[in-house]
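A single protein chain has been omitted from the complex, and every remaining protein chain is retained in its original position.
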Amino acid sequence: MKFEPISNCFISCDEPFDTAENIIMGIPYDGTCSFRPGSRFAPDAIRSSSCGIETYSPILDADLEEMKICDIGDLELSFGNKKSILGVIEAAALEVFNSGKRLISLGGEHLVTLPLFHALSVSLKTKDICVVHLDAHADLRDDYMGERLSHATVIRRISEITGTSNIFQYGIRSGTKEEFDLIKKEGTMVTPFSDLPKVIGNRPVYLTIDLDVLDPSGFPGTGTPEPGGWQFIEIYNILSVIKELNVKAADVVELSPHYDHSGVSTVTASKVVRELLLSL
Amino acid sequence: MKFEPISNCFISCDEPFDTAENIIMGIPYDGTCSFRPGSRFAPDAIRSSSCGIETYSPILDADLEEMKICDIGDLELSFGNKKSILGVIEAAALEVFNSGKRLISLGGEHLVTLPLFHALSVSLKTKDICVVHLDAHADLRDDYMGERLSHATVIRRISEITGTSNIFQYGIRSGTKEEFDLIKKEGTMVTPFSDLPKVIGNRPVYLTIDLDVLDPSGFPGTGTPEPGGWQFIEIYNILSVIKELNVKAADVVELSPHYDHSGVSTVTASKVVRELLLSL
Amino acid sequence: MKFEPISNCFISCDEPFDTAENIIMGIPYDGTCSFRPGSRFAPDAIRSSSCGIETYSPILDADLEEMKICDIGDLELSFGNKKSILGVIEAAALEVFNSGKRLISLGGEHLVTLPLFHALSVSLKTKDICVVHLDAHADLRDDYMGERLSHATVIRRISEITGTSNIFQYGIRSGTKEEFDLIKKEGTMVTPFSDLPKVIGNRPVYLTIDLDVLDPSGFPGTGTPEPGGWQFIEIYNILSVIKELNVKAADVVELSPHYDHSGVSTVTASKVVRELLLSL
Amino acid sequence: MKFEPISNCFISCDEPFDTAENIIMGIPYDGTCSFRPGSRFAPDAIRSSSCGIETYSPILDADLEEMKICDIGDLELSFGNKKSILGVIEAAALEVFNSGKRLISLGGEHLVTLPLFHALSVSLKTKDICVVHLDAHADLRDDYMGERLSHATVIRRISEITGTSNIFQYGIRSGTKEEFDLIKKEGTMVTPFSDLPKVIGNRPVYLTIDLDVLDPSGFPGTGTPEPGGWQFIEIYNILSVIKELNVKAADVVELSPHYDHSGVSTVTASKVVRELLLSL
Amino acid sequence: MKFEPISNCFISCDEPFDTAENIIMGIPYDGTCSFRPGSRFAPDAIRSSSCGIETYSPILDADLEEMKICDIGDLELSFGNKKSILGVIEAAALEVFNSGKRLISLGGEHLVTLPLFHALSVSLKTKDICVVHLDAHADLRDDYMGERLSHATVIRRISEITGTSNIFQYGIRSGTKEEFDLIKKEGTMVTPFSDLPKVIGNRPVYLTIDLDVLDPSGFPGTGTPEPGGWQFIEIYNILSVIKELNVKAADVVELSPHYDHSGVSTVTASKVVRELLLSL
Partner (left out) sequence: MKFEPISNCFISCDEPFDTAENIIMGIPYDGTCSFRPGSRFAPDAIRSSSCGIETYSPILDADLEEMKICDIGDLELSFGNKKSILGVIEAAALEVFNSGKRLISLGGEHLVTLPLFHALSVSLKTKDICVVHLDAHADLRDDYMGERLSHATVIRRISEITGTSNIFQYGIRSGTKEEFDLIKKEGTMVTPFSDLPKVIGNRPVYLTIDLDVLDPSGFPGTGTPEPGGWQFIEIYNILSVIKELNVKAADVVELSPHYDHSGVSTVTASKVVRELLLSL
């Protein structure tokens, strides 16, 4: 694969691939979505909407124009054959990781985190990768209606690789009784944000942000909205400690833009991406 | 009338009528709505949307699958003749109450609370029923444009039966000067949630939740949205004390699903219904 | 499997399975949809909307209440594993066909036609089944982005079983050059509606209606709208000859209701289903 | 009552009441609507939208600015008590008719035609008034779910006053078998437009246009959309003969503007009103 | 110009101009909007929506019916020629100010504040006017894509007249690095609300409320939504001190109603206007 910045890139992320330190990649896949599909449209919507916000963040006092970011556009994916799609995602991510760059992926649904994590693990030659997981849903099912590879099982699958002690979950407010029993037993929700640097230290980190962690009042455009979530500013709880972590990869998933005609969900996703980039 | 669970019931509420302890009944009536109609579509929308949430509540640590609930579907109502409709509602509710079961009604508009309350009063052979009322609007007008039976007068009518000392209102933030004068004079808004068990004791309780008590940011799909309301989690203020009350009947009214294309209002209503059921 | 009529059935289609002559089955699958997903929500939407139309058709002078139709509800399908889903569909359809009843399926996307056709072929023990195909798109690709089982290849796959001479296409106005070359070479679009009885005779017929054959002006709620289509009344061109054909199975696919907030697309789908049922 | 032109009148219809020859009156009532309510919002929406069209009609070569029309605004109506509302409508209309002016009413739902017709009959002191009825639905039921006064029975009620021989229906494509039997028996749909002047002669005419006579492709914003209707230009079939009739009153009903976010239904209603006014 | 109350005025604001103390004027201009236009539709939408709220405010314990307010309707403006439009606005405002009345303007976009401020300055014959500015955006750019007169530069232009020491900004959370450098250097965001009476004293005040200061969760209907804003009730922080200030003019701008189909943004704008009026 040859990567280069696209012309309709995320605002100001047009650094050539070779000199870029951070790579944005869109993954328009939503094939296992069980309720309301449409996150396939998210990467393009996020890019368009990024023109409506500034490159500068007053809270972080930082500016995208001072970073070296290359938005390489979307992977081309067909629908229906899950396994081959996951393979394509993993291969592309591996190439980015092997070039020594950080990858920020724009989903798509949450299952895409699995091949991204795999690729990172392969590239780093270690399974000992910490996963910081922001979400409304536990995603810890063993299977979902018989399927083991699903947006609802993705963290379970990852935990089987890296171990539940490496899973740090925030914002979870929906799941089956079994999932919450697991959460309690394994303690995946007990570490406060502020303790993360101390607990994780310099180990590599994969950060995955399922945008439905936000309250549906401010983020209605998602597949399975779950009332009782975070206000936007609570995102800064995690962003404020990211700089101290060794984040190797991150993703922002589950925007389903067609479900919010006001466009606010998409603007919000764009701002999350900007603040995430500025926090790395 | 013969009651049985419908196939498109609220998630997992398919217990046969005879063995059920709680009955869900839809009342698709919005005939006195003065601003934006459409709550007639709410019961079906709530049922469909209930498939997008879990049966388990992590906050309440309880599961619908362990309860005995029968969703008997919607009453069949024509439009235009208010009196005959109120009669149909009252008759159906009376039958449920006389079978010794608890009734959870899904409106429809707020006027439906009146015949439901009537039926409960008849069945219990007492007027001394406490009304816990969550709403953005006082609903205490004596008449609304000349009509004495209206969504805007419903609590006034009920208070004339049970007495204002039995009315406990929460979340009210809109009304005429006359209504707020009455609220102050009669003290209907002074009892804190946490005092309810002590104040009410074992007397029968009718709980009515007008969903517009929620802030329109998270619940735009309602007839008369009123800014400045509750966040979703504030619902738990009342749910946390319900178990200690002798709730005989409850209703959830005023979702107008067509006004929120994101579907979030309907999901929120579904979650309110689930948490309510799990709190009884 | 045990089949019985659901309570929220298509209007008046509540005949018990055993005595019914026609079976309605919903197939909420849209896993290979390449553009705008959401046809998974169609069967339920069609049923709800059927309450807004009459059971009587003045054009056909016939009434659903005089037919014996059982709406058995939706198949339960998970997402992501295409092959296993197609198997579930085929098995359910086979059971219906083996009971000697006619099956009218509500999609879902167009790929569902393949297992339905398979089941009919198995049940009838013949590959010589005529396919009457209404659609905006040719669906004759050999593969779609590498996938051979896709909504865009479904008629090609079926033609490989029954032969192109058994394919009768109407309304096609979009496709690749290769698809239209095939159409011209094989003559799949040359038979006028009115000649169908003569050409087909008594051979078994599978009728598949992709609703995007309709012009997007009247039917915007679909995955890949294609301007230049039929007005609603042109549907009667085919319905007027159906009675003379030996239709064993039919489907109505590709309504994506969330893309049309006016609800007109769903009402239109409901009316197509009613007129189709009354024409059989 | 004192009538005067409102400031947000239908475009250029600001003639003082006393010198006006045509009166526009809004009737925001939709209390018996059985499917999707909201026609109460139509009169205001039509007025706002009228600013987006011209006062001049190229097809009719006529200009609103050369007519004397007074838009007196909306009647103030409460909801719930059908009988008293019908009384208010009839009283207001009677006052307009008694002043010798023509009344063009903007619904609201179709039931409003009944008190308007009553008022005209009282004012003219005759029951021999011809009714020209454009609609998708027959509106000839004897009762609708037990109610005899309903949008679905309105023409039946009127026919009981004036006789079915005075009813001339166009565009009807939905109804029960009983309604169509009545249509056939009484011949209410047999007179071609062009014969109306000859058949009716100089007798007084009430013209009622239910906008759902239009195809939902161009007019989705209505309570009970019915596919297979007229294109906009077919409205001119009736408008071209109106000038030869003695039209005493007309109404335009059943726009439900909130169901069409594109605003096209409302613009279309505005244009129908303009062309109707210019044809009188 | 001759001013008089319009019939579709903001709820109960129909005092004749001569006896009114407060004047409402709509300014439907959005010509320099850079992202999503449509605030031109705001004044009419706010008026319509005001019928869905009460005239009484329980928080302020005050009622519009006890105030003397005249809503004179909208200025008539063409689009494209910015300079002549600003002249029309300034002239109309000057006439209102010269009659000694307070002016509450409904935008339209934020640039309209400039001619309104000019007019106030001319009428008061002083440049020493304090500007209280609620907004998500700093609006302090020197130019926007080369244009010096823009919604993004309006406070900068005003500060050049009155001096930055007279600018008091609240809620700002978006801007370029240069704008925030200016904010820090000039201290425009340091004065707490509660200190305003003390700091400003009796000097004349212009209050400008860009509604996007509210969080897009409750106010999605605006041109450039910016996550992380105020909840509705935080508006009372400023309203609670307004009575102690010498407010000569105020405006409420940047509602773009078509971007929020739920209508909540418009209702919210109406309630802001009501509470503002009741606080003056």
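The letters A, B, C, D and E name the chains in turn, as written, and every chain counts its residues from 1.
Everything that follows uses one rule, which is that a residue touches a chain if its C-beta (ideal position, glycine included) is under 8 Å from a C-beta of that chain, and two chains touch if they have at least 3 such contacts.
Owing to the predicted nature of the structure, the values given are computational and were not obtained by experimental measurement.
Counted over the whole complex, the shown chains touched by the missing one are A, C, D, E. If you put the hidden chain back, the residue from D:15, D:179 or D:215 that touches it is D:215. The chain not shown here is touched by just one of C:156, C:261 or C:274, and that residue is C:261. Across C:73, C:204 or C:221, the residue that sits in touch with the chain not pictured is C:221.
Panel shows chain D; residues 51-54, 56, 58-59, 61, 63, 215, 217-218, 231-233, 261-264, 267-268, 271 of it touch the chain omitted from the view. Although one chain is not displayed, chain A still touches it through residues 6-8, 44, 48, 73, 261.
Listed here are the chain E residues that touch the chain not shown: 30-34, 36-38, 40, 76-82, 84, 111, 144-147, 149-150, 258-259.
Just so we're on the same page, only the chains that are shown with their structure count from here on.
Farthest chain from chain C, judged by C-alpha centroids: E.
Remark: chain A and chain D have CA centroids separated by 56 Å (rounded to whole angstrom).
Between the Cα centres of chain A and chain B there is a gap of 39 Å. Residues of chain B in contact with at least two other chains: 36, 215, 217-218, 259-261.
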